[in-house]
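Before anything else, here's the structure in question.
Excluded from the complex is one protein chain; the other protein chains are retained at their positions.
Presenting chain A:
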Amino acid sequence: MDSSSADGARLPPSRAGSRLCVRCGERKAALKRPKTLEQVSPICRECFYVVFEDEIHQTIVDNTLFKAGERVAIGASGGKDSTVLAYVLSELNRRHNYGLDLFLLSVDEGITGYRDDSLETVKRNEIQYGLPLKIVSYKDLYGWTMDDIVKAIGLKNNCTFCGVFRRQALDRGAALLKADKIVTGHNADDIAETVLLNILRGDIARLSRCTFITTGEDGPIPRCKPFKYTYEKEIVIYPLYEISHISVCIYSPNAYRGFAREFIKDLERMRPRAILDIIKSGENFRISTTTRMPEQGTCERCGYISSQKLCKACVLLDGLNRGLPKLGIGRTKAGPGADGDGKQRAKGSERNTSSLQGKHGNFDF
C-alpha cells in the first residue's frame, strides 16, 4: 500500500489505478468507499463485489430480516435500487441458503409510456435472475389508471395520488400474492434524506419510524430495507461493474425530495460519513412519553393501516369517484365514504385522531 491514501496528500495527481487495493493488496484500487470504521478503502473491483454483498448479508443476519421458508416480495420498480436488490438478494439466498421464496412485485400505474422501459427491465430481471414476476395495476387495485386520474385532476396534484396509491399498491399486491414480507430498495441516502425531511416537518411519528430496518411488524405484511446502510454511490457503481444493463428513469416520483437530496450529497462530498451519521441521529431520537403519538388503526373501508377513519387512498378514491378530485389533497379531511371502489376488505376498526395527525400534508415514506 502506498502512502498516498491519506486524504488530500500533496502528491502529483495520481493516475487511474495507481494505488493498490487495501483488501487484496494485489490489484489496482478502483473505488473509494465512504470512510467508516469498518470499511476498507480504496478497493479493487473484484474485492468490491465481495465486500458489497457481504455487508448486505451481514445486515440481513444481524437484524434477522428473514426466516427460512418465508415468501418475500421484492418491490421492483425497474430502477437501480430495486434491480440491484433483486440481483443481490437472489444471489445471497442461493449462496447462504436463506430458504426464501423470492418473487418480483411490480406496480403498473397506468401512465402511458412511463413504465414501458422499467417494466421491460423488470421482465428482463425475471429471466436473468430466475425470479417470478407479478405485475399489479392501478386499474386492478383502484379502478383508476394514473392517466385517468390525471385527466380528472390535471397534472398538478397527481404526485399525491401516485405516492399514496403506490405505497398501498405494494401492500395490496403482496397480500394478493400471499407474501410474508416485502423488501424495498431504500438505501442509506434515502433514509438519511427522510430523517432530515421529517425533522424539517416536525413529523415526530415518522421520524422515529423511518430509520427502522423493518416496519409494519404489527401489520399483516412487514416491510424491510436490506440496503439501509448501503450508499447510493455504491448501488450505482455495482451494476456498472457487475450486472449488465439497468435503465434509470429521470422522471422520479420522488422529485419533490430534490432539495434535501442535494443537501445530503453536498454533505457527503465534504464528509462521506455524514449519511450514516444522519441515520444514526435519526435512530437516537427518543420521543418523550408525554408526546401524544397518533395511534395506528385501520381503514374502515379497506383495512389498510390508517390513523384516520378512512385511509389516504380511500379518501382520494372517494373524491375521484364522486367527481371531486381535490378532496383529500392538502389537509386531511376524512369524511364518511360515499360509494366504495369495489376492492373492499371491510374490516371495522376503531380509529383515533390525534393532534399530531392531519397537519402534515401528504408526505409519506
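We adopt the following convention: a residue touches a chain if its C-beta (ideal position, glycine included) is under 8 Å from a C-beta of that chain, and two chains touch if they have at least 3 such contacts; residues count from 1.
Basically, contacts and distances are computed from a predicted model.
Asks: Choose one: "Ubiquitin-related modifier 1 homolog", "Coatomer subunit gamma", "Anaphase-promoting complex subunit 2" or "KLLA0E24773p". The correct choice is the protein name in UniProt for the chain not shown.
Replies: So, among "Ubiquitin-related modifier 1 homolog", "Coatomer subunit gamma", "Anaphase-promoting complex subunit 2" or "KLLA0E24773p", the name matching the hidden chain's UniProt entry is "Ubiquitin-related modifier 1 homolog".
Asks: Check the options A:D116, A:E217 or A:E262 and report the residue that touches the missing chain.
Replies: Within the whole complex, the residue contacting the unshown chain is A:E262.
Asks: Quick one: say which of A:A29, A:L100, A:L119 or A:I213 touches the chain that got left out.
Replies: A:A29
Asks: Contact with the hidden chain only, please: which chain A residues?
Replies: 13-19, 28-32, 42, 45, 77, 79-82, 185-187, 189-190, 232-233, 235-237, 240-241, 248-252, 254, 261-262, 265-266, 268-269
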